[in-house]
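Note that one protein chain is taken out, while the other chains of the complex remain in position.
Each chain carries a letter (A and B) given by its place in the written order, and its residues are counted from 1.
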Amino acid sequence: MLHLHDISKRFGRTQALSGVSLEFPAGAVTGLIGENGAGKSTLMNVIAGVIQPDSGHMQLGDAPYTPHHASDAHHSGVALVHQELNLVPSLSVAENLALGAFPQRGLGPLRWVDRRTLAEQSDEAVRRVGLDVRHDTPVGRLSPGERQLVEIAGALRRRPKVLLLDEPTTSLTGPECQRLFGLIERLCGEGLAIVYISHNLGDVAQLCGRTYVLRNGTLAGRMERQGFSERQAITLMIGQPLEEVFPERSGRPAEEVVLEVDGLRLPGAESGASLRLHRGEVLGLAGLMGSGRTELVRALFGLDPRPEGRVLVHGKPLPPGSPRAAIDAGLALVTEDRRRDGLLLDGAIRDNVALASLPRLASSPAGWVSPRRVADACDPVATRFRVDSTDFGRQMVSSLSGGNQQKVILSRWLVTEPDVLLLDEPTRGVDVGAKCEIYAEIQRLVDAGTAVLVISSEMEELKGLCDRIAVMHRGAVSGEFRRGPAGYDDQQLLAAAFGRRNEQ
Amino acid sequence: MTRRRAVTFRQRLAAWTLGLLYLAIVVAFSIASPRFFTLTNALNVLTQASVVGAAAAGLTLVMLTAGMDLSIGSTMLLASAVGGALVVWADAPVAVALGAMLAVGVLVGLVNGLLVVRAKVSPIIATIGVLFVARGCGLWITQTRALNLPDEFRQLATARLAGVATPVWTLAAVTLAGWLITSRTAFGRQLYAIGADERVAERAGVAVGRHVMAAYALSGLTAGVAGVLLLAQLATVSPGLGRGLELEAIAAAVLGGVSLFGGRGAVPGAVFGALVIQTVRNGLNLVDANPFIYPLVTGGVILLAVALDSLRRGSPARDAAGP
Partner (left out) sequence: MTDQPLGSAASPRSPAAWVRSAPPVLWLCAALAVAMLALQPPANYAAAAEQVLLATTLLAFLAIGQLFVVVTGGIDLSMPAVVSLASLVAATLSKQLELGVAAGAVVCLLAGVGAGALVGLCHGLVITLLRAPPFLVTLASLISVEGIAVWLTGGGRLAAEEEAIAIWYARLGPLPVPLLYLAALLVISQVTLGRSYWGRCLYAVGQNAATARVCGVPIRRTTACAYVVSGALAGFAGVLYGARLYSGSPSLVELDTLLDAIAAVVIGGASLLGGRGSASGVALGALFIALLGQSLNVLGLRIWHELVVKGLLILAAAMLDTWAIRRRR
């Protein structure tokens, strides 16, 4: 149905796609996997007409397909369901579904929304995905799973020939996932070409007839359903066997408890979470999206309120609501979303690195900050981390690649010389090279006695890095697993993530 | 689940608060002055509120897109200068002058829209720049002299239809049109989406640029209408005409529940906001309050609107510094 020939796209200094050729047949689910930054989203955007490729061409059916705008893709019958939801919470379900093309009637130039047709269309579209909500419900009142289905209903409304699904299951519960898979298979039977993009290799194995693997903007391989193995998929995704990516752990964690979280209850959660982190230990925090991992870390760092529970650093209680106090106590937090709350994108690299250490670098009491002192403290760290820049004082962070931006954030926290490093999705959107450097740095820090807590949605990352993995479910820790001689047991981890108590 | 309901409840509370507050104001002034709660006075208040109300109606469309229009007052001056010059110096018929005034409004609005959409200048700066230019052009035309208009023009404000003065009818028409546009047309509904999340709207295939442009043009149009209403009441084009009225219109819109951050609010609300402010002024006047405290009360009412808006937003914003 949809053929891509030799697609290439370049952004500034990064080659996002180079010479990718794929084909997506009608009536089949085709998987597309790859690490973050491998070029999946660029490819999606090219297909959806949001981005124009520098070279290469596409073919839809027998006709050439050259979308210049998102609406071209709509008209040609290519629909895209984005990973982040594209819904306006304050508008109703029906209005969201019809957003780009309201049914209208009227006289001449005077046109108004045909509300009856709007409601009918909405009801029909929602029924098609097996959802039962009224057309006038504001989308803001739906659950994440319901919103995902509304989103798919919106994509299907235009009767597409090709449907692209980008990580559709990240916010869904188990039953919701199975419902979605049923829907996908039904649509497939109706002759749609479905492109399924996911991190969840289990889902891909279950659904997809053929799976393409992207790596660093190129096609790294292709796997059929019969020959699909997760191990091989991972090797194709990262370009080397998994064992070589993660450094060998040399030391053992000490007995000394550096960070203790005691009954920290998140708003809306029924019970509190408790954790202990030891000197020289890497603790992984796993769980489904929405299980409260990020919220827990933000609350313990003082970014979000924590109505109940204690946090002890080196046995001393940490006051709530003050990131400054957390930093002074030796905590450091690399947040989940670099652009939202990780970087000053329009600031210089050096200013970004210095930001968390400024009170220490300032000569008290006047608070004057000497530029030389800042440079002396920050530049060596950024240099050691091989942040790719010739001028830390001038070059803006926004001009760096994702991997280098992440290194800037890590450099910032290393300058504060933390005892506890909290990492929330530290390798999201980072290329494999930078990933390995980040892993090596974690290893170096741990060997020097720093305690590290890693949140990651990539199970392989947690399994490769951590001495211990705690699994969260609905704001509480539902299981804790120590690395055995054979690593971790996937079944147990998964069971804990879905809230089943473990017997270990 | 519970949190979602809580916000809804607070939103409802906030929406009701202004209505209840208005009721309290009306009751208080009715007790204080026998002349307050009369049909004549009600029509008076509406006439006085018509200028800012009309301007606020168009401004609402711009604010829905998370934009801002600070050029309203200057647009009114420029439109009045053009209209006045046509009538006084060119002996043009009043109808032609009115048409020209509205056209000037739309034109200024389109310039704002172009700057915001094409040149990607932030709305506040773009409209401040246009504020200066429009005011300058207006003074250029009048040479900073006051232009006295013939009586025909004044009759525009005093003429009555079914016992109600034309400004009130105009305000009603503008409000109705604004309400229909925002609640019943695809364009209006899409404005909400643009204000809530421009990228979402874009991906859904909404012609964001064209819509934003149209919103600014409509805001310019209502500024032109407001200019006509003001000029008809004053019958003089003075150099200071319209100065600061944009701030009053913003205050009215925000008081009426239009968010500065876009995506929330409605045209009738904004007009109601203008009505509340004008009612307070009118009431103070009738109870012979010291005229110098009017601004104090207006300022207090805006602060109240700020507090209401902060209540409406509910969930704590992560960053303390707004835009």
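Heads up, the rule we're going with is that a residue touches a chain if its C-beta (ideal position, glycine included) is under 8 Å from a C-beta of that chain, and two chains touch if they have at least 3 such contacts.
Here the structure is a predicted model, which is why all the values come from computation and not from measurement.
Touching the missing chain, out of B:Leu139, B:Ala207 or B:Val287, is residue B:Leu139. The missing chain, though absent from the display, is touched by one residue of A:Glu146, A:Asp351 or A:Glu425; that residue is A:Asp351.
Here the missing chain is touched by one residue of A:Leu2, A:Leu343 or A:Leu421, and it is A:Leu343. Checked against the full complex, the one of B:Leu18, B:Ala66 or B:Leu115 touching the unshown chain is B:Leu115.
The chain omitted from view is touched by exactly one of A:Thr335, A:Gln406, A:Thr427 or A:Ser478, namely A:Thr335. For subunit B, the list of residues touching the undisplayed chain reads 115, 119-122, 124-126, 128-140, 144, 243-244, 247, 250-251, 254, 260-261, 290, 292-300, 302-303, 305-307, 309-310, 313, 316-323.
Against the chain not displayed here, subunit A makes contact via residues 301, 303, 323-324, 326-328, 333, 335, 340-348, 350-351, 354-356, 358-359, 362, 366-371, 374, 393-396, 398-399, 412.
Following the convention adopted for this analysis, only the chains that are shown with their structure count from here on.
Mean C-alpha positions place subunit A and subunit B at a centre distance of 43 Å. Within the complex formed with subunit A, the residues of subunit B that make contact are 2-4, 8, 180, 184-186, 189-190, 192-193, 196-197, 199-206, 263-264, 318. Subunit A meets subunit B in the complex at residues 50, 70-71, 74, 82, 86-91, 95, 99-102, 104, 111-113, 140-141, 154, 267-268, 303, 341.
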